[in-house]
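Here the complex is missing one protein chain, while the rest keep their positions.
Take a look at chain A:
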Amino acid sequence: MASRLISEMGLPKSIANVFAARSIKTAKDALSLTEFDLMELADMGLAEVTSALAHISERVSPPYQTALSLLEQRIQNEQLAGHLPTGLKGLDEALFGGIPFGVITELVGPAGIGKTQFCLKLSLLASLPTRHGGLDAQVIYIDVESKFSSKRLIEIGAQSFPEIFYTRGMAQEMAGRILVLRPASLAEFTESLQQIKLLLLERRVKLLVIDSMAALTSGEFEHGASKINPLGWHISFLKIPIVVTNQVRSQSSDDTWRYNFQVGTRHRDLEDTSKYDSQLIAALGIHWAHAVTIRLILETISGERFIKVAKSPMSPALAFPFSITSSGISLLNDDGIEVVGQEISTIHCDGDYLIIKLDPQMPQ
């Protein structure tokens, strides 16, 4: 929409010509200038500029829908009502059906906790035929840290859906639908994004997994910089689930959760610096935390693993205990434990967990 040409908007000829002569070719060019700037640049009066801008704005504005028609569309047109079921009953219920389409769902947790396992299972689920609850589609798996294990993928498939996988040729077809990319740098990834977009537009790909986002952007940007989202937002209206994994880092004294009007309590926190080393927070900063729509935290508390819905516009904060089995991830309890307060965004990791390096290919 933003790159629509001024020449095609039906503006009066004289105005369109003046704009073109001043290199104002697209809607973005025109709307990035204030009215004063335009008046000066095009040497036109305020009334003319205002009416030209109103005309362009009307053409470039997105159309509206009532929330009701949005709901009906979701139910009728989108596969599985716009959600990809994860097969984890409690989680699917909390998420109103599963991983929603068109928004970013983030999996964050310490190394070895099961993020890649989750992604492998999801990729498999998306590739399954619809009669088995899948999207019957291709999957694009961006494997930045070379953690993708096709052997493990087949194992998960064979254990979870034996009737499909033991059918001749099916394993090959399912695995054949998962396209794995291994970009060596962010630049390479951005390039392949163009080709990915084509596949996405042809509607053959219905799941995008990026494992992990932190590795992809690490080293390229400093703490708190902008441009943290190489995905670009045109992907968001393509209505497919986008799953991204993220790493954790330890909290530093620079990280803060206080506003200036909360000054009174600040002193207590500063004294307790010993807390900082053991506390983990998600990588990529608060800017990224705003950008994701759903954040699922995977953590360990007292030796047990939990998957927690930390941020979701439609679910309460629930934590589900899980374990990693030969058939992927399974929940130990579908009811979930309600989490309140600051606990929602805290990431727990029992100390000894980090010492034992877990091989993601081996089931627990």
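Throughout what follows, a residue touches a chain if its C-beta (ideal position, glycine included) is under 8 Å from a C-beta of that chain, and two chains touch if they have at least 3 such contacts; residues count from 1.
What we mean here is this: contacts and distances are computed from a predicted model.
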Quiz prompt | Complex member absent from the view - protein name from UniProt, among "DNA repair protein RAD51 homolog 3", "Trafficking protein particle complex subunit", "NTF2-related export protein" or "Proteasome subunit beta" | solution = "DNA repair protein RAD51 homolog 3"
Quiz item: Of the listed residues A:Lys28, A:His132 or A:Arg204, which contacts the missing chain in the full complex?
Solution: A:Lys28
Quiz prompt | From A:Gln65, A:Ser146 or A:Ser323, residue that would touch the chain that is not displayed | solution = A:Gln65
Self-check item: For chain A, the residues touching the chain missing from this view
Solution: 1-2, 27-28, 31-32, 34-35, 37, 53-54, 56-68, 70-71, 74, 96-97, 100, 102-103, 224, 226-227, 229, 233-234, 236-237, 254-262, 266, 270, 286-287, 289-293, 295, 310-311, 313-314, 316-317, 321, 333, 335-338, 340-345
